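To start, the structure under review is shown below, and the notes come after it.
All protein chains but one are shown in place.
Letters are used for the chains, namely A, B, C, D and E, taken in the order the chains are written, and counting of residues starts over at 1 for each.
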Amino acid sequence: MYDKGLEIRTAVMGKAYVDKALSSNADDFGKPVQDYVTECAWGAVWGREGLSRKTRSMLNLAMISALNRPHELKVHVKGALNNGVTRDEIREVFLQVAIYCGVPAAVDSFRQAREVFKEIDQK
Amino acid sequence: MYDKGLEIRTAVMGKAYVDKALSSNADDFGKPVQDYVTECAWGAVWGREGLSRKTRSMLNLAMISALNRPHELKVHVKGALNNGVTRDEIREVFLQVAIYCGVPAAVDSFRQAREVFKEIDQK
Amino acid sequence: MYDKGLEIRTAVMGKAYVDKALSSNADDFGKPVQDYVTECAWGAVWGREGLSRKTRSMLNLAMISALNRPHELKVHVKGALNNGVTRDEIREVFLQVAIYCGVPAAVDSFRQAREVFKEIDQK
Amino acid sequence: MYDKGLEIRTAVMGKAYVDKALSSNADDFGKPVQDYVTECAWGAVWGREGLSRKTRSMLNLAMISALNRPHELKVHVKGALNNGVTRDEIREVFLQVAIYCGVPAAVDSFRQAREVFKEIDQK
Amino acid sequence: MYDKGLEIRTAVMGKAYVDKALSSNADDFGKPVQDYVTECAWGAVWGREGLSRKTRSMLNLAMISALNRPHELKVHVKGALNNGVTRDEIREVFLQVAIYCGVPAAVDSFRQAREVFKEIDQK
Partner (left out) sequence: MYDKGLEIRTAVMGKAYVDKALSSNADDFGKPVQDYVTECAWGAVWGREGLSRKTRSMLNLAMISALNRPHELKVHVKGALNNGVTRDEIREVFLQVAIYCGVPAAVDSFRQAREVFKEIDQK
């Protein structure tokens, strides 16, 4: 399950991101949660049939906007682009956030996504 | 925009539900928010191109689980089924809720969906 | 501070409500939190100059909608009416909730307020 | 990991509760999340050294109060009592909830705990 | 509705802020949410009779504290000052946040408001 999770996590998030997450959490303090994330989140759930990775990415953008976690949101905006979610589709997800989670949640998510886009476009 | 919203809302939620929502909110107290929901949520956002109704329904199940609103969740489980989301796909959405929003959110959402399924199956 | 808090709490919430809250929490388990609520919430904050009770009630309706606590919301809808907030003003507060906290929060709050109104009108 | 989780879950929550949770979720819809809860929550985390079960129960009461999940809170109040948390200690946890999560969260948690106590005392 | 919303938004938030929000969101990605905010939030809700702008600003400070959105909170602290809410009244709102949303919410809101005050006082 760990290997499957690591493969999917790397495919979605990129090798550079995953390498950094694992190497900076290789000690006793950080390793257990990284193992949990890799195995349970990426292996056991993302590894399931039944929903495409693209759909899973859109669900995450909506949920993480609702949960109000900007750092994770930016990481998952990148992952969503890697999974084939277009910028127009990200806009649609966040417009739906505006209605169901309220304007401040949407405005924050739009701003964070734009920061990711700028970073990508400057490369 | 109101007419477009009313048409989509009725298609997704069913005529019986919408008739009841509007008739029980026909007074000064309830009408403005119903107008807002019909126009802004169902007309202006659900009426947009760019994401299928099926995808929008799945986003709502994820978001409303995160937002912890059981009454609205049950309404949108019914809407999701009407939009072609299968019970297996609802399960996948809520498994993803387990990882990102935590076990209590997922357990609640599974229980509420099961109540909707029972109600439908008993008809 | 306790006496001041008890006086304000009784004026806003009604003697029947406060008597019941105190008598059903007169044991070791419930007394400390009731003392805290009476002294700190009702004495130390509601007892301050600087905002009218009517304004404080409206703030509570908005906050408790955001916090998603239906039981407390209904209690504070009654308190708001006692403090001179009209039903039309409660509607305005919850329309603002719709925009900033999202549609599910607003729909829930409208429904709970309507239940309070019905209960009052049936007396 | 599943067996270890099942053992701990049964020890904390009681055989009647776990049997019911598993039998009412033995179908395709409910089984995956029950497997996840048993393996990941009860096996992988509750099964770890490093914190006593009593401490883990108190953490849950605080977190689930903050997360606003009354159904799960009542389940974990029972579990906490099974793990040796006293009613006085539950009161202390919820007083701390009052300060850090606010009065409505605390009032809700005290009420739900009291319902559990009544149910137990009537047996 | 857009024109009415734009007028109110500019009156409350200031021309510099609104010009920047609109110009940096003039593309396909950002325009729809800005249109929604201007029309629905500022036109359809803020444009209603029934509550003064000053009261609406105070409701926002309370709600956005509860929603935990520091960026939007600072924007609305400025708006509140423009709508005639005094610094003493902002203090009262946030003391009420302390009681109902908890100490961490209040401490964050006080700190963010102070940053806004410093910025204004340095001009």
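In the analysis below, a residue touches a chain if its C-beta (ideal position, glycine included) is under 8 Å from a C-beta of that chain, and two chains touch if they have at least 3 such contacts.
No experiment lies behind these values; they were computed from the predicted model shown.
Put simply, the hidden chain is in touch with A, B, C, D, E once you look at the whole complex. Screening D:V12, D:V77 or D:C101 against the full complex identifies D:C101 as the residue touching the chain left out. Taking the complete complex into account, B:P104 is the one of B:G30, B:G79 or B:P104 that touches the chain left out. When the omitted chain is restored, the residue from D:D28, D:D88 or D:D121 that touches it is D:D88.
For chain C, the residues touching the chain absent from view are 32, 36, 40, 44, 48.
In the full complex, the hidden chain is touched by chain A at residues 25, 28-30, 32-33, 36-37, 41, 64, 67-69, 71-72. Mapped onto chain D, the interface with the missing chain covers residues 40-41, 45, 48, 50-51, 55-56, 58-60, 62-67, 88-89, 91-93, 95-101.
As a working rule, only the chains that are shown with their structure count from here on.
Looking at the partners of chain A and chain E together, the chains they share are B, C, D. In this assembly, D is the chain whose CA centroid lies farthest from the centroid of chain E.
If you average the CA atoms of chain A and of chain B, the two centres end up 24 Å from each other. Here the spacing of chain C and chain D, counted between their Cα centres, is 29 Å.
Shown for chain D are the residues that touch two or more other chains, namely 32, 36, 68, 102-105. Arrangement of the chains shown, judged by which pairs touch: all-to-all, with no pair of chains left without contact.
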